[in-house]
Every structure is written in structure tokens, then in C-alpha cells.
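Quick one: the structure is below, and I'll ask about it shortly.
A single protein chain has been omitted; all remaining protein chains appear in their positions.
Labels for the chains are A, B and C, by order of writing; each one numbers its residues from 1.
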Amino acid sequence: MSVREEFDAWAAEGREQGMEDRHWHTARPILARMPVEDGDTVLDLGTGSGYALRALRERGIGAAYGLDGSPEMARKADGYSEDDAVGFLVGDFDHLPFADGSIDHAFSMEAFYYANDPHHTLEEIRRVLKPGGTFYCAVNYYEENVASHGWQANIEIEMTRWDRSEYRDAFRDAGLHVAEQDNVPDREIEIPPASEFPHEEFDSREAMVERYRTWGTLLTVGVAP
Amino acid sequence: MSVREEFDAWAAEGREQGMEDRHWHTARPILARMPVEDGDTVLDLGTGSGYALRALRERGIGAAYGLDGSPEMARKADGYSEDDAVGFLVGDFDHLPFADGSIDHAFSMEAFYYANDPHHTLEEIRRVLKPGGTFYCAVNYYEENVASHGWQANIEIEMTRWDRSEYRDAFRDAGLHVAEQDNVPDREIEIPPASEFPHEEFDSREAMVERYRTWGTLLTVGVAP
Amino acid sequence: MKESLMEIVCCPMDKHDLELDADERDDGEIISGTLTCTDCGESYPIEDGIPNLLPPDMRDDA
Partner (left out) sequence: MKESLMEIVCCPMDKHDLELDADERDDGEIISGTLTCTDCGESYPIEDGIPNLLPPDMRDDA
């Protein structure tokens, strides 16, 4: 199954909305850290419903582009935005259709690890960023977050499961400086009392607390030299 | 009153311990974001009791140097550390006694705004950092944090009160890329019930909540190109 | 898509400039048309206002 087929199906089922709701818990504080200025051009990789760009536009960036490998997802995102300065494109992480040094800052939430060749994707991101441009890479699927390990069984696309230091190494191998790495907790998700467990995929309350409050979203920030 | 006289007096009164206790609430999550690796050389500017370096050493950095303009403060810090890889120096922010490109990462908590010439201090920091090295600059005294404005009245050293965008601009003027800016909340300080206000310097509970939970510590992260 | 996107967009394969051929415009937006690489000649469709810049083999496989 290709990225296009898989996520076209997700879009057809309306799953972009549930992702936006859940991912927003940690995407919001992460987006708040980005050093964007008025007039900047920002790229969102694997944009889904496009919520990240709508949020950044409220802070006054100049132009916002959301790239997604699923035409149906891009169509959904386009439908959610009325803003002339926000545009969507269909494209692939490993073949970015942007000129060298054309992007001020890039963001990606819960999408990077679907890249067919994540090392090459990082090189592409470095290529399209201006000097000093940042890449805010946020993932919930990663080695330390053991609760995420089962996700691969539910999807046919091969997912990359790096740990914290593998992310730092890969960024540096691609020529990006690593400016920050953080585990951003999800403080908003409701965690029921212990008596209600098993709950969702969690056997115990501790496991759910660890998943969301301890590990949360892994953020790695790269800077183009 | 010079920095040396002022902070020698603070050290004589033992104020470095109270600062460590209070600043740790936001310094801890900030230090956790730093992309330090085994073997890195890290500099702490205005080190006070030196707690930041002791914490970073637990993560396995190679060498840690704390610089302070107050000989008595440096002596205190030296007394708190038994670690051979942690060293302290007396020196001034505007005249850093380190060779070009000799430092992997730099940190500073509640000290930067005492610099006599903060623009020049940033140039000095850029000079001593290796390419890709970061400067984690954390301050509680800044424009948006209105509760901090009164602090100048209690100290004879002139303090720099920039706002968020002035920090970003000054970093860039000094040739540092800005990778991140964030308001890091102090979630640990106890805020009494409304009936107990006025409390400390706060007229109302709302004012204390705004000071600590909304504004907290302003973090600006610069990266040497 | 907005015409301003032309300033930063390029061929996903060889990164050369693209040339715009608009079939349908609406209020400053290009609704449908084609983007053609000025170097390799590969062309990419714009449909419902969204350019599809997937590499040709990823666009066409079913």
C-alpha cells in the first residue's frame, strides 16, 4: 500500500479531524516555540488537516504551504482554510518541490517517520531551508515511547522508529545543527482513574501516564547552517 | 556599585542558595532541552551556585565551566562541586576569557541582563561557540513580565529589559541564528488561595499566576552558524 | 494555487524551474492547468486548485 492510497483512505474516513484534535495538545506548545517573523514562508510536511499553518498564520507569518503525499488529504486541508496566504501541494518528502533556500522554517507533526528514506528527507529539508531556518520535527512514534511500538502492526507503510540520539545523529549527518531536543508532555488528554483500566490500549493507568505525560511528543529542532 | 561588589555581597549573605532553589523550577526543563553530547564542553554564564553545571554533568558532558563576575560567588560554586570535570572562573560577560570556537554549548540563567553591553556579550558568545553550538539564554526580567519591572529599583547595576522580539533581533544582530523562543512556566511554585493576597509582592492571585504560570522564564536559543 | 507559489516551487525530480500553463483561473487562483519542468520536460497537473508535484511514478501507480 502506498502513502497515497493509505492516507487517501484516512481522508475519506475523516480521520484528519481526530488527528488534529489529539495532536494539537502537543503541537500547540511546539508551534509556540518557533521563531517565526512577519513575512516568513513556512512549510508543513505531512500537513493532514492543515491546522498547524492556520495557527501560525494567526501569529502573522507571510506565506504558509502544506505538503502532503495524499491528494485527498490536501483537498481536505484546502477546504478547511479560507486564507489566501495558505496553500496546499501534493508531493513526497523525498522529492521536495521547492527551490534551494526558499523556506524560512519547516514544521512536521506525526508524519516524518513515514518517509521512504528519512535520511534523504532531512537532506531535502536542509536544501530548501534558508541559512538559519529551522526544522521542527515532532513525532509520537519513537523508540523510548514503548506504547507506540505496536502501531506498525496496524499500517502497511514501513515506519522509522529512531530513538532520541538517532534523531540527533541523523539531523547532523544531513548537515543540520541540532538546537534542541525535548519530550513535550500531553497535559490535556484525560487520564481516567485506575479503576477504569484497561482503557484504550493501556493495561494500567501508569502506562497511560507514561505514554502521555512522561514521553509525550519527541521534538528535535534542526537549524540550517 | 560594580557587579563584583554587588554579587560578592549576595554571596556573603548566602543568597545563591535561594536563587538556585527558585530558578531550578524553570532551569530544569530548559537544561533538559539542550542537545549536549558526551564529551561536550559547556559554559555557564553567571553561574551563581553552579547548579546548572552539576545537573548537566549528570547527563555526561565532558567539561563544565562556570564563569562569574563575583569572586565570592565563584568560590561558593567551587565549594559546592566535588567534580573534577567542573571548574569555575572569575570573569566578565563582555570580556570572555575563552578562545574562538572553544565551547560546544552555553547556558545562562537570570544573569544575561546584567551585562554592561549585552550586544557585545552576544558577539563574545558567538565568538567562543563552535559552529552549531547553542546559547540557551533564560531570563525572568523582561518586558512582557510586568511583575519583574520593579526589580531595577532594588539594585544599582543597570539591567537590560528587552522584550521577546528585542531578544530575537539582538541575537541575529550578533550573528546568531534564533532557533527557539519560549515562555517556560514555573509550575512548581506554590500559589496560595486568593484569600491570602496580598502575598509577597503580588496584590492578587491573578497577578502571581500571570507572573509564574503565564510568563515564567523567557528562553531564547541562539545557534552559531 | 496562487501564482506566487511559482517563486519557490520547482521540479521534484531535478529541481529546475517550472513553467505554468493555466487552463482555468478564478479570482487570482489557478484552478486547473499544468506545471512543466523547463529542463526535463516532465509535467505536473493542477486540479481543484492543488498542484500535484509527486514524482510521476508515485502519482500514477494505483
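A few remarks follow.
Following the convention adopted for this analysis, a residue touches a chain if its C-beta (ideal position, glycine included) is under 8 Å from a C-beta of that chain, and two chains touch if they have at least 3 such contacts.
Note that the structure is a prediction, hence the values are computed from the model and not measured.
Taking every chain of the complex into account, the omitted one touches B.
Of B:E37, B:D92, B:E123 or B:E143, it is B:D92 that touches the chain left out of the display. On the side of subunit B, the interface with the absent chain consists of residues 2-4, 41, 63, 65, 69, 71, 74-75, 78, 84, 87-92, 95-100, 102-103, using the contact rule stated above.
Following the convention adopted for this analysis, only the chains that are shown with their structure count from here on.
Centre-to-centre, using mean CA coordinates, subunit A is 31 Å away from subunit B. Distance from the subunit A centre to the subunit C centre is 24 Å, each centre being the mean of its Cα atoms. Centroid to centroid, with C-alpha atoms defining each point, subunit B and subunit C lie 49 Å apart.
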